[in-house]
Structures are given as C-alpha cells and as structure tokens.
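Accompanying notes for the structure given below.
Shown here: the complex without one of its protein chains, the others still in place.
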Amino acid sequence: MSTSRIEAFSDGVFAIAATLLVLELKVPHVEPGELGGTLLGNWPSYATYVVSFLVIGIIWVNHHAVLERIRKVDRPLLFLNLVFLMAVAVIPFPTALLADYLKAGHDEHLAAAVYGGSMTLMGVTFGSIWTYAVLRGDLLHQGVDPVRARRSLWIFAVGNPLYVLAIGASLLSATLALAIYALLAFFYLFDVLPPLKRADMEEGAPEEPESAL
Amino acid sequence: MSTSRIEAFSDGVFAIAATLLVLELKVPHVEPGELGGTLLGNWPSYATYVVSFLVIGIIWVNHHAVLERIRKVDRPLLFLNLVFLMAVAVIPFPTALLADYLKAGHDEHLAAAVYGGSMTLMGVTFGSIWTYAVLRGDLLHQGVDPVRARRSLWIFAVGNPLYVLAIGASLLSATLALAIYALLAFFYLFDVLPPLKRADMEEGAPEEPESAL
Amino acid sequence: MSTSRIEAFSDGVFAIAATLLVLELKVPHVEPGELGGTLLGNWPSYATYVVSFLVIGIIWVNHHAVLERIRKVDRPLLFLNLVFLMAVAVIPFPTALLADYLKAGHDEHLAAAVYGGSMTLMGVTFGSIWTYAVLRGDLLHQGVDPVRARRSLWIFAVGNPLYVLAIGASLLSATLALAIYALLAFFYLFDVLPPLKRADMEEGAPEEPESAL
Partner (left out) sequence: MSTSRIEAFSDGVFAIAATLLVLELKVPHVEPGELGGTLLGNWPSYATYVVSFLVIGIIWVNHHAVLERIRKVDRPLLFLNLVFLMAVAVIPFPTALLADYLKAGHDEHLAAAVYGGSMTLMGVTFGSIWTYAVLRGDLLHQGVDPVRARRSLWIFAVGNPLYVLAIGASLLSATLALAIYALLAFFYLFDVLPPLKRADMEEGAPEEPESAL
C-alpha cells in the first residue's frame, strides 16, 4: 500500500476528530439575563477545546512529516497506524471529561489524569510508527539518512516522560496539567525528524529516482 | 467511473464511521469521588469502541486491497459498494447498543446478536463486491490471476459461517461474542486475496501497461 | 477552480451526511426483556436510514457524472453547487423527523411532506447545476455533445414533478411516500446524461487534448 492512501485515511480521522470537538460545546439553557455569566463560567470547555484542537492539528503536521520519510507501508505499520488513529479519534471523550469536571469542581484531578493518559497513548503509538519504520530500515525513504533517523528516536523517547510528568501534575492541579499539555503541543511544532533530502529528485517525479543515480 | 473516485468516497465513510464511535463514549455525571469507579464500570464502552474501531480500520485495509485488484467499476458494483458502506456506517449503532446493555446487565445476549448481525452484513456485502468482480471477469485488473481470484472466493465464503457461529455464541455470553469478533478482525489482517503483479507496470502509468509488454 | 477541488469538497459533504444518519438511530433504554420488541418497533428509523443513505449515495454517483462532463467551474456554478450541498447536508434532519413521527403515529403526513420537500430541494438544486452548465455551454467538457446535453435537460425536468407527486402521496400515507422516494432513488441509478466521449483523450493527460486533434 502506498503512503498516499494511508495519509488520506489518516487525514480524514484527524480532521473529523478535531471538528467533532465542537459537539462537546453545549448551548446552556438559562434564565433571562444569565447567559453572559454562564458562558464565562464555561471557560474549561473553551480551554480544553483549544488545547485538544491544537494538539490534533500539530500531531497531524508531524504525522505527515513521518509518512513523508516512509517509502513503503507494510501490514505491521498499517496496524500501528490504526492503533495510533484510535488514540487520536478518542480525544473528544477525555476532552469533554476534563471540561465537565473542571466545571463541576470535583474529581478534576482524575479527569486531568485520564486526559493525560489519552495524550500519552497518542504520543507512544505515534512514536512506535516512526520507531518501527527506522528499525526495519527498508521502509525508509532513500532521502533519509539512516544514522540521523536512529538518533531521532532518542528525541521521540524523551517526549514520553514529559507526558508522564504532566499526568503527575494532574494530582496538584488539573488546570496546571492542561497548561502543560498546551506547552507540549507547542514543542511538537519544532521538527525533530532528520531532513528529507529532496535535491536529487524532482517534485513531479518522486517514483523515478533512478534518473538521479 | 475510476476506482480512485469510489475509494475516496469509501475512505470518507470509513474514517467518519470510525471517528463517530467516540460519540458513544458519554461523560458520566456523578457525585464527588465516584468518577473513578464509574469510569471503570464503563469498560463495555471502551471494549466495544476498540473492537469496532479495529474492525472498521482492518476492513478499510481489505477494501482497498480489493479495489486495487479491480480495474473498472460498473453501476452494479457501485451499488454493491454503496450497500456495503451502509453496513459500515451503521456500526456505531450496534456498538452503542452492545455497550449499553452489557452495562445494564440484561438483554445483552440480544444486543450481542444484533452486533453480530451487523458484522455479518458487513462481511457478506464486502464479499459480494469481490465475488461480483471475479465472476464478471472483465472488471479485474490484468495483474490478477483469474484462477487464483476464483479460488479466493472460497476463503471469503468460509468467513461468513464464522460470523454466524459468533452470533450463536451471543446466546451463551455477550462478552465471549465480543471477543470472537475481535479475533475475527485480527484474522482479516492476513491478506487472502491473490497477489497483484505490478512488476510489468510503472507506478506512474497504471493505465497504459501495454507499453511495458 | 478545477472540478477536482469541487469534487473533493462535495464528496466530503456526501460522505459525512450519509454517515451522520447513524446518529439518528438511538439506543432505546428499556426494562429487562423488552429490547427485542422495542427494536422491532423502531422499524421506521431503519427504513428511513436505508432510504436516505441510498438516496445520498446514488446522488453522489450522479453528481460525479455531472462534474465529469463539466470542464470548468465558475463562481455561479460554485454557488449553485453550494446550495445543492446544503440540501444534501440537511437530509439527516427530515430523516429523523419522519422516523420519529412514523413511530409516534401522529403528524406523520406532515413529516413525510417535509421529507419530500427536502428531497425535492435536492433534486431541483442538482438539476440547476447541470442546467446552468449546459445553457452556458463553454463550461461543458468537449467530449459532451451539446445537442444531447440540451435534450437531457428534459429528463431532469421530468424528475421534479415525480417528487411533487410523492409529496402529495404523503397526505394519503407516510409509508407510501417513503416507498416512492426509495423507488425514485433506484430510477436515479440509470444514467440519463449524454455519454462522455473519451476515445480522443488519454486518462493521464486530460488537460492537453490538443495532442489528439
């Protein structure tokens, strides 16, 4: 299977999961004159919406960067990607859970830990896709330096303890934990993958690299 | 109509049906301190979510493998594919039904049987797409050996009684039935279709293989 | 704008609207032993699900056939397509309305008429896309015979009174009206558009037909 097919399906799941988040923003039904205060009191819903949307969006960018460096997809990689997508698609649930219990003012530590567990699952399964492709070797794009690819695995591995730390922060403060997840999302904005050398192949002819040999 | 168009539409339905499953995970509203126990008690929702997501994902892989071996799509095939997609898109309903009645602790045998009926419908309609293409013959990709394609129909036919067996298991235990469906999904991970010989055609020119002969 | 972009967006709306229909299938919460009877009593939900899914799927096929015969998309055509997609995307609402009032056993004639109105709106706006492209002329694909294209407008025009007839049937019986819409969907399975002569252009080079002249 070509990576373009797996990308199209994954993009669909990313886009739908991100857009479904809005369904957790419920219209409050209040007495006359109370709408303003109620909407302001719903800030946890907006904050979790923004963090989850950005996380999904930024993970989408990185997922694309990983697939760009993969030449061929085999069945184990397909399955790893499926488990990763399952972790992405579930995000609206812990998002709503955290928002509702931040508002309720109780059990919010547990809700934040569940949210963190969901983020960690996504991070771990995402890392497993890249790790599998690098360790297998022959799945990598030829424009990727294998030595630098193996080195990049360390950076992936370092990210996961940060998630676990954030889960620990949930015990102190659910709001703090949410802020840490927002920060982690921003760190994902930096590209840690080895560069993809495209100089030796034209954009329009990625399938015929022999002309460059 | 080219298979690429039918694939794009089908991929959309697969991705949306899989991602909509999360809407069946409802945030419980409980008294302070009870969230942990309630979330744990909701295990049927998570178990059915995982099984249904993996089933849809694996069927997506196999659907792609079937379409890859089909050269041309005619109106009956379009219609068969549409009925198949209807069976895929409905999965969130039996999934929620099974989860809710596993939790309720009554009528779960019937709920599991309905879930099984939904899976069987998907299996049968999926098989009908491949069967129609093989029996028509001129719709098959020329890289597919017609003899092996006809032989593969037996493997498809063997799968359906397994689904019926699992429906029978629903009468004994709804949880057992769910486990069988999870196992059936994993069996789908193995490719039973005849190989597609691509050696004689370049990726960039799938429509003009005669230049390579 | 190329037709491929408008197709991608339209396909998305078709696939999502069809898949969202499942959200109208609600899990009933009943006393022990009553699930079977309740599920059977919910037949209007399944019947309307099937009809609406098939209608959306078949309209998708025909929409693709129309866009295939259009070479260029201008702003008015984009806008007509947008209004058409709005009529497609709204279908889950009249579908749920008809299902709920067939079950309620009252006001079902009005619900069926609203369903019919929604189908008529879809049919009329769909027809307007093809009508506009044919009457403008320079938007048509050069493989389309302009004389046969104009003649096909009559067939489109004939379809709309059938919808109005079905709305009238709603007054007699909501179930009868639903059956008529199912039949109308099947009639849409037949291709009424003029054939697209592709003999003079290669699949891989649709943008440079001058090489064939």
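Note that the chains are named A, B and C in the order they appear, and that numbering of residues resets to 1 at the start of each chain.
The criterion applied here is as follows: contacts are C-beta pairs under 8 Å (C-beta built on N, C-alpha and C of every residue); 3 or more make two chains touch, one makes a residue touch a chain.
Quick caveat, the model's predicted, so the values are computed rather than measured.
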| item | value |
| --- | --- |
| Selected residue (touches chain absent from view) among C:W43, C:F79 or C:F187 | C:F79 |
| Touching residues on subunit A - with respect to the absent chain | 7-8, 11-12, 14-16, 18-23, 25, 27, 29-30, 32-36, 39, 49-50, 53-54, 57-58, 60-61, 64-65, 189, 191, 202-204 |
| Where the missing chain touches subunit C, by residue | 1, 5, 8-9, 12-13, 16-17, 20, 23, 75, 78-79, 82, 85-86, 89-93, 96-97, 100-101, 104, 106-107, 110-111, 114, 205, 207-208 |
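In this text, only the chains that are shown with their structure count from here on.
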| item | value |
| --- | --- |
| Arrangement of touching chains [line / ring / star / complete / other] | line |
| Mean-CA-position distance for subunit C and subunit A (Å) | 36 |
